[in-house]
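The structure appears right after this line, and notes come after that.
Right after this comes subunit A.
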Amino acid sequence: MSGLIVSDLSISHGAISAVKNLSFSVDQGQLAAIIGSNGAGKTTLLRALSGLIPVAGGGATWKGQTLLGRKAEDLVRAGIVHVSEGKSVIPELNVKENLALGGIWRKDKKDVAAATEEVFELFPRLRERIEQSADTLSGGERQMLAIGRALIARPELLLLDEPSLGLAPLIIDQIFTAINQLRHRLGLTVVLVEQNAMSALKIADIGIIINVGSLVTSGPSKELLADANLRAAYLGY
Partner candidate 1 sequence: MLILDTLLIGLSSGAIYALMALALVLVWRSTRVVNFAQAGQAILSTYIGYEVMNRTHSYWISIPFAIIAGGAIAAFIDAVIMRALAKRSHKGSVAEIAPVIATLGMLGLIRSLTGAIWGNEYLQYTSPVSGKGYLIGGHTIPFSPQNTVIVVGALLVMGVFAVIFKFTNLGLALRAASFQPEISRLAGIRVDRIRTIGWAFAGSAGAVAGALVTPTSYLSPNSLDLLLVSGFVAAVIGGLDSLIGAVLGGLILGVGFAFILQYIGTSVTFSAAFIILIVVLFVRPRGILGSKVGRRDA
Partner candidate 2 sequence: MLVHRSTKRGVFAATIAAVAALAVSALPAQAFTPHSEIGVTANTIKLGITVPLTGSAAPGYNKVPYAMKAYFDYVNDNGGVNGRKISLVIKDDAYSPILAKSVTNDLILKDKVFALVGTLGTANNEATTKFVNDKGVPRLFVNTGYSGFANAKKYPSTYALFPSYYMEAKVMGSFLAEKYAGHKVALLYQDDDFGLDALAGFGQAGTSFVAKIPYASGSQVDPTVIGKWITSIVASGADTVVVFGVSTATAAALGGAYKAGLAGKIQWILGSVGADPTTIKTLAPTALPLLNGAIAASFLPSASDANDEYVKQFAEINAKYNKGATLDNNVLVGMNAGMLTVQALRAAGTNLTRAKLMAAIESQGSKFASAGFAPLGWSKTSHVGYNGYWFGKLGADGSQTPLDGAGKYVLYTTDSSSGAVAKATIARPAMPAKGLPTN
């Protein structure tokens, strides 16, 4: 079943082209890991897919509908939710308010309450810290809060940018386990951008490796993990 299809996509920052003729596809329900070193264009790609920046050329569709030229806030309403890099929470607000933001635009308030409850079950620590302001949370808790807020929007396609950034290995494991559980339970399609290739590919169905804005290769994550050349060149171990 066709989910996310990116074809021939190019994105530029001024005169610098950050993503060049990139093509890949992710089926519905799949978890795709996009792997690449710092500056490979991963974040730029996600920002374009979620409507934050314009593209220079090419196409991107979700379930047959184009993603391009639409506003970020409209894409959220269409089920495409982006958790941006660096603990996407609002430090000036408390935990409760940060979560409330995720469902602020939704009409079905009953379901918002239900979704919030689910988030608390998934991340019990958030319930403990509910009145605390977000800037007092630890890095892992912030990441939980950011993902939790995204879930309250009841996404179909979740775009996660570097959830492991700056976290301790133990916390990374927790977060990744949670992501894996989630997508199985909710049938989410997830695009996970990561530098931490091993952890990501372990839970991913497919892997997409990019370098300096261009596709290096893509395929089932097990195959990628098995390819010794790739491991040496891009996966970093």
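The working rule: a contact is a pair of C-beta atoms (placed from the backbone, for glycine too) under 8 Å apart; a residue touches a chain by one contact, two chains touch by 3 or more; residues count from 1.
Here is how the candidates were picked: all candidates are chains of the complex that A comes from, given by their letters.
In this text the structure is predicted, and so the values were computed from the model without any measurement.
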{"item": "Subunit A in this complex - touching candidate among 1 or 2", "value": "1"}
{"item": "Of subunit A, residues touching candidate 1 in the complex", "value": "50, 52, 71-73, 76-77, 81-84, 88-94, 97, 100-102, 104-105, 133, 135, 149, 153"}
